[in-house]
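A single protein chain has been omitted from the complex, and every remaining protein chain is retained in its original position.
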Amino acid sequence: MTQALQLLIDGVLSGGSYALVALGLSLTFGSLRRLNLAYGATAMLAAYVGAWLHAQYQAPVWLVALAVVASAILTGAYVERLCFASPRVDPTQSRGLPVAGADGQEVVALASSFAIWMQLEQLAVNLLPRHLNTFPSLAAAQDWQLGELSVRPDRLLIGLAAVALTLGLAAWIERSRAGLSWRATAELRIAAHLVGMPVARLQAVGFACACALSGLAAFAVLSLDGQVTPMFGMWMLLKGLVAAMLGGLGSIRGALWGGLVLGVAESFSQELWGAQGRELCTYGLLLMVLVLPWQRLRRGPLNAGFA
Amino acid sequence: MANGLDPHTVGLLSNMSIMALLALSAYLLLLVGRISFGQQAFFGVGAYAAGILSSMFQAPIVLALGVGMAAGALLSWLLALPTMALSGLQYAVATLAVGELARIILSGWHWQVAAPHGWVGPDGIDGFREIRWLLERDVTPAHFLGWIACALLAVLVLLMRTERTRLGVALRMTGQDETLAATQGIDVIRLRLFAAAAAGALAALGGGLYAHRTTYIEPALFDPMLGVHAVGYALLGGLGSALGPLLGVVFDLGLLDATEVFHGWRMVIFGGLVALFLRWRPRGLLDERAVQWFVQLSSNKRS
Partner (left out) sequence: MLEIADLATAYGKIQALKGVSLTAKANQVTCLLGPNGAGKSTLMLTLAGILRPQRGSVKFEGEELVGLTPAQIVARGMALVPENRLVFPGLTVRENLLAGAYKRRDNVAIRSDIEAMFARFPRLGERQEQRAGTLSGGEQQMLAVARALMSRPRLLLMDEPSVGLAPMVVAEIFSIVRQLHQEGVSLFIVEQNAHMALKVAQHFYLMEQGSVSFSGNPGELAADELIQRAYLGQQRAQRSEP
């Protein structure tokens, strides 16, 4: 029994990391209706910049964190320009009923984002050619003991940060004027133009926020490990994608739920079936989420609404 | 002919031909309007299946490759059944999941039989060594290149011939505008399933050839980057004809990789080009208009 509880705790805590990772991806889809496949690579390049600063100049931890977030935003601006900035509103896409979401361009943007994924991964590896690179470590020295259960305080901190960020962001999107404009622009771009919203600027800012979150998530996760490898980009994209889709891609709160579900599922499946079983569970869940008919439930993988 | 080439060139041409098959696999799905980042799964399945048959059951290579292709086609078709009806975006994510699932399953699969040299067969993460069918029959790499080239040629001819048939036109229509195609009486889903099966077979063929060429395969090879590259080759080279993906492969492996000039920047350039093309020439270099231009040019010359 205590073992199950421990597994649950471990799962919830690692779910906090997954939620942070998923947040940026979900935000991008929620505000632009685009899936950014370059997400992991953007964060990885940013992380490599931080690791490079740490290695070359012994930069202090706070500076590395700042550099990671800033690099993520800058790289994101490049990705946005190339893949997601829509040059013009096409009125033929709002003929008949208002179309919320899919507009055909999403697959093209998906395709160009994977091309940028390739670019950014190689750029990162060029910066730090070694396989293993140290990253400033903020890992806790000791676990907290609660009776027979142990809790990792560093993971707990990240988990709390994830909850705070998620709920705060969701509330802000639901209640503020700017949040309203993000939601309106995501729903129906042409109508957003007509009420005077600066659509291009709003989407650029939304994307920049998503990238900042990805940098934050990368820093948090890597500071637990104390190292970064070239596999990080793929890891971040795939885990983020599964967690985001479990909670409904585009839903901010969904990123939290999805991360928790993923964390707990992985924790138990690893115990039962080993590391490979854990990975099977992860991708099996993703496939199930996509394939099973979710239309009847309000939450689907791609139409969960923004908050 | 092949004897005149040095080993390096033979290796390069073999790799390019094998990658061309994988790129054609991605191309078939792009043709019907689907992006798949999971074709490396069927590449892997074909590699393992062909390797198993030839090294564990002493099957002749043609049979091994054939069974591999059948396995790839069947698996691809089965996986396409629940996923084809999804939206383009969901389908692309599903293929990512499928690709990873295949790799993970192969990473955990152990099946070995006794052989003269020791144990042979898939050994989980450590992969599958000793696929020695070619070596045991003294088939040189140059010789094998001839076989690979023949296979590729056969596939290209088949695809280009199919372009002119009703099937080929229907496939292309489905990708261009599925609603319009449906109104013309085309069963879009069935056609896409067929394309998926054919794509699985092509990828598996490439995988089987690859396994025999290198005599050693491991699951880590079949990661999403491989599938991503395949899509990139098709998108850059062009969707207008089966020669398009070949062009993309030649550009990346032939120009960017072989010449040392771009060392370390290959993916940066390649990725950047794909993104730029998607912005301004979404059907690639050899798009439908370019193909028509060539056709007109040749008919002008004739008349």
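For reference, chains read A and B in written order, and residue numbers begin at 1 within each chain.
Note that in this section a contact is a pair of C-beta atoms (placed from the backbone, for glycine too) under 8 Å apart; a residue touches a chain by one contact, two chains touch by 3 or more.
Note that the structure is predicted; figures quoted are calculated from it, not measured.
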Inset, instruction - Write out, one label after another, the shown chains that touch the chain missing from the document. - result: A
Inset, instruction - Specify the residue from the set A:Leu194, A:Met231, A:Ala275 or A:Leu292 that touches the hidden chain. - result: A:Leu194
Legend entry - Chain not shown, touching residues in chain A: 88-89, 91-92, 94-98, 100, 177, 180-181, 183-184, 187-188, 190-198, 305-306
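Just so it is clear, only the chains that are shown with their structure count from here on.
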Inset, instruction - Using the touch rule from the top, collect the residues of chain B that touch chain A in their complex. - result: 35, 37, 82-83, 86-90, 92-94, 96-98, 100-101, 104-105, 107-108, 223-225, 228-229, 231-232, 235, 264-268, 270-276, 278-279, 282
Legend entry - chain B contact footprint on chain A (complex, rising order): 35, 82-83, 102, 106-108, 110-112, 114-123, 126, 234, 238, 241, 245, 276, 279-280, 283-284, 286-287, 290-291, 301-302
